[in-house]
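Following: one structure in structure tokens, then a few remarks.
With one protein chain held back, the other chains of the complex are shown just where they sit.
Up next, chain A:
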Amino acid sequence: MPDTQQDGYMTADGRRIGPVVMEMRNITLRFGGVVAIKDISFDIREGEIRAIIGPNGAGKSSMLNVISGFYKPQEGEVIYKGARRPPMKPYQVARDGIARTFQNIALFEGMTVLDNVMTGRLNHMRSGLLGQAFWWAGAQKEEVANREVAEKVIDFLEIQNIRKTPVSRLPYGLKKRVELARALAAEPKILLLDEPMAGMNVEEKEDMCRFILDVNDEFGTTIALIEHDMGVVMDLSDRVVVMDYGKKIGDGTPDEVRANQEVIDAYLGVAHD
């Protein structure tokens, strides 16, 4: 696809989409003999909501793990902030401004919501073990500043009433929201959401959609998400990548993707009539 909008553009609803912030170039990922991702290229623009969809086993989560630095592709490269990204450990990627949520919730179950959200701030904390233990001036100031960010996120996602509740006591939908809160507390440039709506009821899905849109709108966070619910994907995203058996079969706006015959076949199966 020729890139005619080098420096970005305005969407119909008045959001500013910036230039490309991350680019996947010919990524191939193998596990032994199994090819999970085969020669895939696509880009993510600043401020957009980019969805990756595909049937089960298409390689979506693997793709997300490549972006987050958890998997190292055998071939291809990831261009981030204009340069080729060297192989990195996940914590380095996190420091570099990428945060994520997980398909199967990965929170600290015994800790309160607030403490979980505060763990999202770890990358922004500098004071050492001793400082923290003795609550020296520096550590104290740092904690106050970080708590403020955490509280703003809690306010934003409307989870004030469960601030002091241990995560294990929360229903599934709320846990998902807490995970989002933790990711947001890291103040990421790019937010990766792995099936944020999985297992939710209609009301929870609507809430989550609103929060995702609000995050994008309010903080200008770039969001890459994997999702099964087609309605959600088509409503939320600016552009969609469609994967099937590790290959890219479509890429474009929701309307373009919806009209793509290959995508229809992959999703609905080929019609027999």
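For this structure, a couple of remarks:
Methods note: a residue touches a chain if its C-beta (ideal position, glycine included) is under 8 Å from a C-beta of that chain, and two chains touch if they have at least 3 such contacts; residues count from 1.
Convention: contacts and distances are computed from a predicted model.
From the set "Putative ABC transport system permease protein", "NADH dehydrogenase subunit M", "Polysaccharide deacetylase family protein" or "Long-chain-fatty-acid--CoA ligase", the protein name that UniProt assigns to the chain left out of the figure is "Long-chain-fatty-acid--CoA ligase". Contact with the omitted chain, checked across A:N26, A:S41 or A:Q160, is made by A:Q160. Checked against the hidden chain, the listed residues A:E109, A:D214, A:D235 or A:D265 yield one contact partner: A:D214. Considering the complete assembly, chain A touches the hidden chain via residues 13-14, 114, 147-148, 151-152, 154-156, 158, 160-161, 163-164, 214, 217-218.
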